[in-house]
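A short worksheet on the structure shown next.
Missing here is one protein chain; the remaining ones are kept as they sit in the complex.
The block that comes next holds subunit A.
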Amino acid sequence: MASSSSSGITFKLHPLVIVNISDHYTRLKAQTLHSGESSSCAPPSNGGTAGSALSAPPRVFGCVIGVQRGRTVEIFNSFELLFDSKTHTLDRAFLEKKQELYKKVFPTFYILGWYSTGSDVEEADMLIHRSLMDINENPIYVLLNPAIIHSQKDLPISIYETELHVIDGNPQLIFVKSSYNIETVEAERISVDHVAHLKPSDGGSAATQLAAHLTGIHSAIKMLNSRVRVLHQYLVAMQRGEIPLDNSLLRQVLSLLRRLPAIESEKFQDEFLMEFNDTLLMTYLAMFTNCTGTMNDVVEKFNIAYDRHSRRGGRTAFI
């Protein structure tokens, strides 16, 4: 059902959305797993199987919001929705209510589409998709596969759009997969790094901070290196004739190489050196302050030690 999209729209996904969906799913799974054991909890009304069946964890549904500027769709945030499993529709009133609430806090975002969990697109999804079409004429569908497969290299998230295709003489809407990029603001990146990675949680000494900072950069460079190696090996294999020539790939590699060096103008050099000098100046100032502090300490101690000799003389402040 899904072929690759040809709409030319670029998608940018923020990590917050990913963590949102994952959290929603985990919560629901935890609630339904335990509501099967405890007697008093009512199972939540989200669609999916009954709570006691461990085999098929319930699907979660929600809405994604963000902005669309021209041909770029940026998905910033998401919220949960209610799904009626009997009629296979989303609770409309709930959606409007939530949308209102979110509009107050994030006035620039609007509904871009919806999300769900599962391993593949299902038939019933098309109904939901159609119902959202009156809010946004081309909604997107974000699908997260919650199965944890440790050998997986890619994010188990896919974004689908709909296209009108003619199948068997009937024009039908089908889901087509699109590619996406991960976009982030600096603060988001730092907090994701903080939770996911090797960063010290408290102040620590200057040494640990330095180590943390450099470790981050080191891991990033390692990734870059491994990617470049892969490319290199691929090209060498192509040269040896083991792999058939792929001209478009060769063109891309050539354009990449042509982009290096990244910036070479005079102005950049000047700016760069100026910044370097500014930082050196700051370091100098800090060292100076440090020295002044230490010297002040020495003078204080000296004064205290030799105070009795100069009680009369009125020695001036030795600063």
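Some points to look at:
In this text, contacts are C-beta pairs under 8 Å (C-beta built on N, C-alpha and C of every residue); 3 or more make two chains touch, one makes a residue touch a chain; residues count from 1.
Heads up, the rule we're going with is that contacts and distances are computed from a predicted model.
Among the names given as "Transcription factor bHLH135", "Serine/threonine-protein phosphatase 2A 55 kDa regulatory subunit B", "PACRG protein" or "COP9 signalosome complex subunit 5", UniProt records the absent chain under the name "COP9 signalosome complex subunit 5". Interface note: of A:L127, A:L155 or A:L250, the residue touching the hidden chain in the full complex is A:L155. For the options A:R92, A:H165, A:H232 or A:R251, the residue in contact with the chain missing from this view is A:H232.
Taking the complete complex into account, residues 15-16, 18-20, 22-31, 33-34, 38, 40-41, 44-46, 80-82, 94, 97-98, 101, 104-106, 146, 148, 150, 152-156, 181-182, 184-203, 206, 209-210, 212-217, 219-226, 228-229, 232, 257, 260-264, 272, 275-276, 279, 282-283, 285-286, 289-290, 292-293, 296-297, 300, 304, 307, 311, 317, 319 of subunit A touch the chain not shown.
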